[in-house]
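In this view, the complex is presented without one of its protein chains, the others remaining in place.
Moving on, here comes chain A:
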Amino acid sequence: MAGSQRVYKQRIKSTQSLKKMFRAQELIAASRIGKARDRTAAASPYARAITRAVSAVATHSTTQHPLTSERTDTNRVAVLVVASDRGMAGAYSASIIRETERLVERLVAEGKEVALYAAGRRAISYYSFRGRTLAGTWSYGSDAPNSEIAGEIADALLGAFLAPVAEGGVSELHIVYTQFVNMVTQRPRVVRMLPLEVVEGVAPAGKHDVLPLYDFEPSPEAVLDALLPRYVRSRIFSCLLDAAASELAARQRAMHTATDNAEDLIRNYTRLANQARQADITQEISEIVSGADALAAS
């Protein structure tokens, strides 16, 4: 019976070391969330400035731009999945991939051909394991994206959108990312990025009900030409930042749950170990007593 005591002790020890790891991961994630949210806040003046400028141009000129007009010459569409580089974040990657699969199914049902772009190693390995071809992959520090990687992704996707049909041009771009609602809620979200619908940006601050009549330098077309790619880049960057904050929040929560579970296990094993010890003692006593009885009887 001493054997089962030893087994329980071993299990308690290994669960304790696991618990320490989970706790460390939880604390790391918690400390990084603050930084991720600071980064989101730091990027927001840029996003605001650019949205305001785009809506100013959009309301004051009727210029058509390739990025705002629908393409009808191809039925290829691009889907960008923003997942994480590492696991240990509960259902974070699984739910973003499930959302992507749903979107892809819908697009295929509409008779479209889907070109997948994946950001984050979890998404890349998911699709490459299943032998699906990916049109583009990026793996970067998914919990701390920078504006260069956002620029790289945006350039590749804008390139695909503006490319002719023969070179794999796409008519739409959807982004699947996780929206950071708050520390406990992160929601997978699909946005159609291209062709751009600038309408949503036309919501100027309250005191400016009418946007002023702008002078454009050198011309409205040139300004739009310079603005729209930057607008897309800034939108993609904010998606990446949101996804990073969501990933960290999901990881913190998952690791918190794992720590709690480890504590439960330790408690159970301790009880079982105590029981086993008690059983050992009882057996020993009864052996001694029966030995003494046998001696007394003889």
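Basically, contacts are C-beta pairs under 8 Å (C-beta built on N, C-alpha and C of every residue); 3 or more make two chains touch, one makes a residue touch a chain; residues count from 1.
Quick note on the criterion: contacts and distances are computed from a predicted model.
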Problem set entry | Name of the absent chain as recorded in UniProt (options "ATP synthase epsilon chain", "Methanethiol oxidase", "Heme exporter protein C" or "ABC transporter permease") | "ATP synthase epsilon chain"
For this session: Would you mind spotting which of A:Lys112, A:Arg233 or A:Arg253 touches the chain that isn't drawn?
Result: A:Arg233
For this session: Write down which of A:Ala29, A:Ala56, A:Ile153 or A:Leu196 is the residue touching the left-out chain.
Result: A:Ala56
Exercise. Of the residues listed, A:Ala24, A:Ala42 or A:Val108, which one is in contact with the missing chain?
Worked result: A:Ala42
For this session: Determine and list the chain A residues touching the chain excluded from the picture.
Result: 39, 42-43, 45-46, 49-50, 52-53, 56-57, 146-147, 150-151, 208, 211-218, 222-223, 226-227, 230, 233-234, 237
